[in-house]
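One chain of protein is taken out of this complex; the other chains stay put.
Per-chain numbering from 1; labels A, B and C assigned in written order.
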Amino acid sequence: MSGSRFGKNFTVTTWGESHGDSIGCVVDGCPAGIRLDEQDIQADMKRRRPGGSPYSSSREEHDSVRILSGLFKGVTTGAPISMTVDNMDARSGDYTSIAHIYRPGHADYVYDKKYGARDYRGGGRASARETACRVMGGAVAKRFLDELGVGINAYALSIGTVSIDRSHLDMSQIAVNPFGMPDKTAYEKAVAQAAQATANGDSLGGVVECVITGLFPGVGEPVFDKLSAVLGQAVLSINAVKGVEFGAGFVAASMTGAVNNDAMFYDGGELKKRSNNAGGIYGGISDGSDITFRAAFKPAPSISLKQETITDDGHNTSVSIKGRHDPLIVPRAIVVVEAMAALALADMCLQSLLSNISTIKRIWGKYD
Amino acid sequence: MSGSRFGKNFTVTTWGESHGDSIGCVVDGCPAGIRLDEQDIQADMKRRRPGGSPYSSSREEHDSVRILSGLFKGVTTGAPISMTVDNMDARSGDYTSIAHIYRPGHADYVYDKKYGARDYRGGGRASARETACRVMGGAVAKRFLDELGVGINAYALSIGTVSIDRSHLDMSQIAVNPFGMPDKTAYEKAVAQAAQATANGDSLGGVVECVITGLFPGVGEPVFDKLSAVLGQAVLSINAVKGVEFGAGFVAASMTGAVNNDAMFYDGGELKKRSNNAGGIYGGISDGSDITFRAAFKPAPSISLKQETITDDGHNTSVSIKGRHDPLIVPRAIVVVEAMAALALADMCLQSLLSNISTIKRIWGKYD
Amino acid sequence: MSGSRFGKNFTVTTWGESHGDSIGCVVDGCPAGIRLDEQDIQADMKRRRPGGSPYSSSREEHDSVRILSGLFKGVTTGAPISMTVDNMDARSGDYTSIAHIYRPGHADYVYDKKYGARDYRGGGRASARETACRVMGGAVAKRFLDELGVGINAYALSIGTVSIDRSHLDMSQIAVNPFGMPDKTAYEKAVAQAAQATANGDSLGGVVECVITGLFPGVGEPVFDKLSAVLGQAVLSINAVKGVEFGAGFVAASMTGAVNNDAMFYDGGELKKRSNNAGGIYGGISDGSDITFRAAFKPAPSISLKQETITDDGHNTSVSIKGRHDPLIVPRAIVVVEAMAALALADMCLQSLLSNISTIKRIWGKYD
Partner (left out) sequence: MSGSRFGKNFTVTTWGESHGDSIGCVVDGCPAGIRLDEQDIQADMKRRRPGGSPYSSSREEHDSVRILSGLFKGVTTGAPISMTVDNMDARSGDYTSIAHIYRPGHADYVYDKKYGARDYRGGGRASARETACRVMGGAVAKRFLDELGVGINAYALSIGTVSIDRSHLDMSQIAVNPFGMPDKTAYEKAVAQAAQATANGDSLGGVVECVITGLFPGVGEPVFDKLSAVLGQAVLSINAVKGVEFGAGFVAASMTGAVNNDAMFYDGGELKKRSNNAGGIYGGISDGSDITFRAAFKPAPSISLKQETITDDGHNTSVSIKGRHDPLIVPRAIVVVEAMAALALADMCLQSLLSNISTIKRIWGKYD
C-alpha cells in the first residue's frame, strides 16, 4: 500500500484511518518563504466538514488542524510540513455489526482479498475521512499557488439529476447555498431531490466543475505527465470519482474539428480565443487561459435501504447500513476536488520552471 | 520535459520526434523468463498503422520494429528492452509553411512558450507519431499480462455522432471493419459520416471503450494510486483524449445509491454481481470482475478547412492544414488505448504482489 | 526540500525539527500481516537515546513512541504507519546567542543560502534529532526483515584513533559496553580518549561496521539501483557520514584481482567462498553470503573550544558552542546505521520479488 503519496517535487503523504485517534499528512517540497498559518488550512477544513447541510453526515468533526513542523515565525522553512487533526467522535461500536459483511459499492471485499484482513471500522484507508488529509495538504498547495497568482475554484454542476443552467450562472451562490451550486433555482430543486433521497434511505451523486485561473503558458510536461493526465490522476484518486473530463470533454468526441478547435486571435495585442473547448490545455501544456474540468461522483454507497450482499465466510445475506453517512457527498467533495487540483498544479508549476536554460540561468546562483 | 517515462516498477520511456530518423522506447522492469519476439509487437503496430481505412493518413509507415536489447534466445532476461522503428517517410518539407504559424488545437503555441522554441516539423513530441512507441511498450506489457491470464480489448464505441447500439453488439466486427466498431450498422453510418467530414476538409472524434478481463482481486493501491487513477493518467496522457470514465462513469453521477451499488451474491460457490457500475474497481482496487472504461477523443485538430489563428510574431492570420492527416483518429487510437491500459496494469499487477507478508513469504528465497 | 522520503515500494517520510513540539515519520508500503507493537520500536529508540554513556549529550529525551495508524489488532494492515515522539526537553533559549553566527562544520550557512532563512534552533532539519525518525522507521523495516529471516547488526569499529583488534573480536561486548565496541580492550582505550576529548572541549569521530545476515541471492537491481548503491545512499544520508565502503572497500583498490576475487566452491553440497572481499555483493546483487559495510563518521562539529567563523551579516568572529552536545556520536549512531540499512534492504527485498515470471506466477491470484 505504497500509494499514499502524491507528487514528485511538491509532495503530500497522507496517513490515518477513519476510526483511529488522529489522521494527518506531511507536505514535503513546499518552497521556503511562504507565510502560512493554521487558519489558512482551517478555512478549507470547515468547507469539508459534515453538517454544512441537513443532508450531510451528522458525525461531529471539529477538525482543529495542528501544524507540527516546517514553519518558523509563521513562514515555511522548506522543511516538511506535518499536519494532524484528531478524530473526535469515532464510534467504533457502530461497525462491529458489519465486521463480516461486505458492503455493496464499498472496498471491504477487495481490502480483504488484497491484505488478507481489513480494519473494518469505518472503511480504514478507503473511508472518505482520508480526504480531510488531502484538504490540509491542498490548503498548503493553494497558499503556494496564491503566491504565483493562481486560483482554483470548484462548485457543484449537478446533484442527482438536477444540473445548473449555465444561462443562469450566479457564482455568488457558491458561498451562499450549502450545496455550492452557482444557480439558486437548481439548488432549490436539488434540495428537494436530496430530501426525497434521504427519506428513501438512499443517496445521490453529482458532478463537480473546477476552474483554474492565472496560470501562465507552459505548465505540464509532454507525453505521460501532461497537465490533464496528472490532474486526472489527482482527481480520479478521490473516493467515489468515476470520471473526469477537460474542457468540452466527452462532448468534444461528437464535434467536428472545425467546431472543436479553439480559434486564436490578437485583440489589441492580447491573445484571445473564440472558444476554450480544450479547457486551457494543448498537448498536455497550459496555454494561459482558464483550465476547466469536471469530476463525476457516484452516489455514496452507504445507504440504509436493504441491499443484497455476501459475508466474508461465503454466504449470501442482506445489509442495511446504519451509521452516520452522507446521503449527499458532492457538497463536501467540492473542496476535496480543489485540494487535489492544487496539489497537482503546485507540483507541475514547480516542474515547469525547469523547462529551458534561459529561465534557469536567470536564477542560478541568485538565491538570496 | 522529464515526462517521457511511465510506471514505477514496470516502466516505459519513449523518445523521438515525428520527423527524426527513428523513434523508440525502452521498457525497464519487465520480469525475466517471458517469451517475446518482434512479431508480438509488429501485430499491434500494424493495427496502429495509417492506411487501415481510406479515412486515415496516407503517410506510409512500415513501422518495422527492431528489438535491440533485453532478450536472450527469444526470452526476456530482466534487462531493459529497447525497441525502435524508423521514420520511413518523413517529409519535413511539408511543414516549413507553418513554421511561424500556431495551428489551432495544436501544441505549437505552448511548446514555444515553454521551451523558447520548438521543432515545428510535424509537432515534435506532441505528434501522434509518438504513440507508436507506446504501442511497442504496450505490446511487451501485454505479453507479460498474457502470462498472468489478463486480457485487454478495446474498440470504438462511437465515431462522430454515431454510437454503437449495445443491443446489437457483435464483437466479431471489431477485427472485421476498419473502424473497430462492434456493430455493423453503426459502422456503416460512421463510414458515411467520415466520408462527409473528409469531403468537408474536416475531422471527427469519438469514444473508445476498453475491457480488461482475467484480473484477480487486489490490483490497485489505496488513496493516490488507485487502479482507476493510474489507468486514468495513462489514458489521459494519450494525444487528443479529453475525458475518461470507469464503469457507469458520468451516468453514475445521476443515479441513486440503491441503483448504482453493485449487489453481490454467491451462485453455486461463485461470486457474482447484479451489475458492474463500478467497472470492476472499488476503493481503487480490482474485485476480479471486468474492468471497463471509456476514453473521449476530440476530433484531430489538423483540418484543411481554413481557420483563424495567429503567427509567432504577433499577427492574426488564417491557416489551412495541408499535409497527410487523419480525418478520423479513433480507429488507429484503439490499440494505443490498449497499450496504455496494458502498461498501467503491468505496473499495478507487479505492485499488488507486495501487499501482504503471507504472499511474500511464499516466494522469498525460492527464486529458482 | 523534497528530500525527506526514502524508498520506492517500502518508503519512509520523516518530519520535524529538533526544537519543535514533536517529530515523526510515516512508513508507507509495509506489507500487511506483520505483528508490530510500540515496544519493537522503543527498544531501538532506547539504543539511540543520549545518556547511554557519560560522553553523550545530557539532553533528556524520553522518546516514547506512539503509533498513530496502520495497525489493527496489533498487526500491520498495509496502511501507512505514522509514528511520533515528543521533544520533551527543547530549550530554544540555548540557541538565540548563535542565531546570527554560522557554526563551523554545521549546515547553518548553506541553509541560509538555500532557503533565504533558517530555523536556527538546534539546526532544524540538519539536527541529529532527525535521526530518531529514521530509527522509528528502521524498526518497522527490521520487523519486516525479521519475517524473512534477515538480520542487521552494527557496532563501533573505531572511535577516535582507537580501532578494535579483529583477532580479539568479542561480539558479546556490543551490548555490554556503552560504546558498542566488540573488543573490551579497545573500548577501554576509547573511554580514555573520549575523556580526554571531553576535557578539551573537543569531539571524536569513528567508524561503524554493519553486517547483514540471512539474505537470499538476488537482492539488488543491476546498473543504478545496485544493492551497494542504494545502501550507500541510505548510509551517506546519515548526518556526519563522510564515507562508506563495502567488503574490502578502499583496501580492495590496492589488491590484485587474484587476491581480491572471492573463490567459490561446494563443500558437501553447500556453496562456500574462500573470502568475502566483495561484502556479499556482485554486480550490485546479493549472493546469499553476509553483506558487510563500514561508515565513517566525522567528529561532531559542536565543540566548546573556541573556533574562527563568520556572522550572517558579513563579519569575522569566533564561537564556542555551549548547549548539550555529544563529544562522541558513534555510540548513538550505531542504531541509526542499522535503521538506514534496514530501510534500504526492506525496499530492495520487495523489489527483488518482481525479478522473474516464474516467481510471480507462483503467487499470482493466490493472495489469501
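By our rule, a residue touches a chain if its C-beta (ideal position, glycine included) is under 8 Å from a C-beta of that chain, and two chains touch if they have at least 3 such contacts.
Values in this document were obtained by computation on a predicted structure and should not be read as measured data.
Only one residue in the set A:Phe72, A:Phe144 or A:Phe250 touches the chain that does not appear here, and it is A:Phe144.
The chain not shown here is touched by just one of B:Val75, B:Leu271 or B:Leu305, and that residue is B:Val75. From the set C:Arg47, C:His100, C:Lys184 or C:Lys298, the residue in touch with the chain omitted from the display is C:Lys298, counting the whole complex.
In the full complex, chain B touches the hidden chain at residues 1-5, 8-11, 13-17, 20-24, 26, 28-30, 32-33, 68-70, 72, 75, 77-82, 112-119, 121, 124-125, 367-368. Interface residues of chain A facing the missing partner chain: 8-9, 29, 31-34, 76, 78-79, 144, 147-149, 216-218, 222, 349-351, 353-367. The omitted chain makes contact with chain C at the following residues, 1-6, 14, 102, 104-107, 109-111, 113-116, 123, 125-126, 130, 158, 160-161, 197, 200, 202-207, 216-218, 220-226, 228-230, 232-234, 236-237, 239, 241-250, 252-258, 260-266, 269, 271, 274, 277-279, 282-288, 296-303, 305, 307-310, 314-316, 327, 351-352, 354-356, 358.
Note that only the chains that are shown with their structure count from here on.
For the pair chain B and chain C, the fraction of shared interface numbers is greater than half, so the two copies use mostly the same residues to meet.
Averaging C-alpha coordinates per chain places the centre of chain A 26 Å away from that of chain B.
With centres set at the average Cα position, the gap from chain A to chain C is 38 Å. Centre to centre, using the average C-alpha position, chain B and chain C are separated by 44 Å.
For chain B, the set of residues touching two or more other chains reads 216-218, 222, 351, 354-356, 358.
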